[in-house]
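I am attaching a structure below and will ask some questions about it afterwards.
Left out: one protein chain. Kept in place: all the others.
Entry: subunit A
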Amino acid sequence: MIESQRHSYHLVDPSPWPISGSLGALATTVGGVMYMHSFQGGATLLSLGLIFILYTMFVWWRDVLRESTLEGHHTKVVQLGPRYGFILFIVSEVMFLFALFRASSHSSLAPTVEIGGIWPPKGIAVLDPREIPFLNTLIPLSSGAAVTWAHHAILAGKEKRAVYALVATVSLALVFTAFQGMEYYQAPSTISDSIYGSTFFLATGFHGFHVIIGTLFSIICGIRQYLGHLTKEHHVGFEAAAWYWHFVDVVRLFPFVSIYWWGGI
């Protein structure tokens, strides 16, 4: 098939995954709202929707990997599409997280009388930023160094070293998540403790969620590197994971400085 093609573009085959993903998203949204309002069957619909989305993600990405590795459709010009798409996705993520950090600064720069006119609000004890918060900023940065090591190892054709580097990346990410879990467990406040708790757990929680997504992305890249999918000329999936990982570790600096440190003084 590829021999008869006279251009370098990938004309995709019809696929059921866009509609199945959309139906899964609809079921998840409706099921989620029903569940949170204690409607009967809400939990079932939510679970079905999530299973549908996870299944769609698996089979859709499986198809993309087959198109790339077995069918060779991802020519240099085709690779531009996912690159631009992923850059735009990260830009939208920056805006999303900016909104959460801005919610915190909006509430803390001029604290209202209802919370005592001070920040942190009266009665709120805060964590020492020099303890776990600082450690949990250093860990993602070290993990970012490890993913850069992996990138150069791939470009140098050192396949085994790249796998080791990705193992280091993922291990550091898992240690981060463990410490974040410990910090939440020991935290003196909860998400229901004033605007401080709401903004603190929303911002750090969504950052933690992004770390988990980046960890899964890096694990997939490690497996693909081990299987020999990534070459020194063609490793778009890895590049996207590395961009995402750098985005996640740079974003961590903002809650560390503005929420843990400045917001805790």
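Rule of thumb we're sticking to: contacts are C-beta pairs under 8 Å (C-beta built on N, C-alpha and C of every residue); 3 or more make two chains touch, one makes a residue touch a chain; residues count from 1.
One rule holds in what follows: contacts and distances are computed from a predicted model.
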Undisplayed chain, where the name is taken from the UniProt record, one of "Origin of replication complex subunit 5 isoform X1", "thioredoxin-disulfide reductase (NADPH)", "Cytochrome c oxidase subunit 6a" or "Ycf54": "Cytochrome c oxidase subunit 6a"
Of A:S20, A:S47, A:S105 or A:T148, the one touching the omitted chain in the full complex: A:T148
Hidden-chain contact residue, picked from the options A:V77, A:L135, A:I213 or A:L253: A:L135
Absent chain, residues of subunit A that touch it: 35-38, 42-43, 76, 114-116, 121-125, 127-128, 131-132, 134-135, 138-139, 141-143, 145-146, 148-149, 152-153, 155-158, 161, 165, 168, 172, 175, 179, 182, 185-186, 188-190, 192-195, 232-234
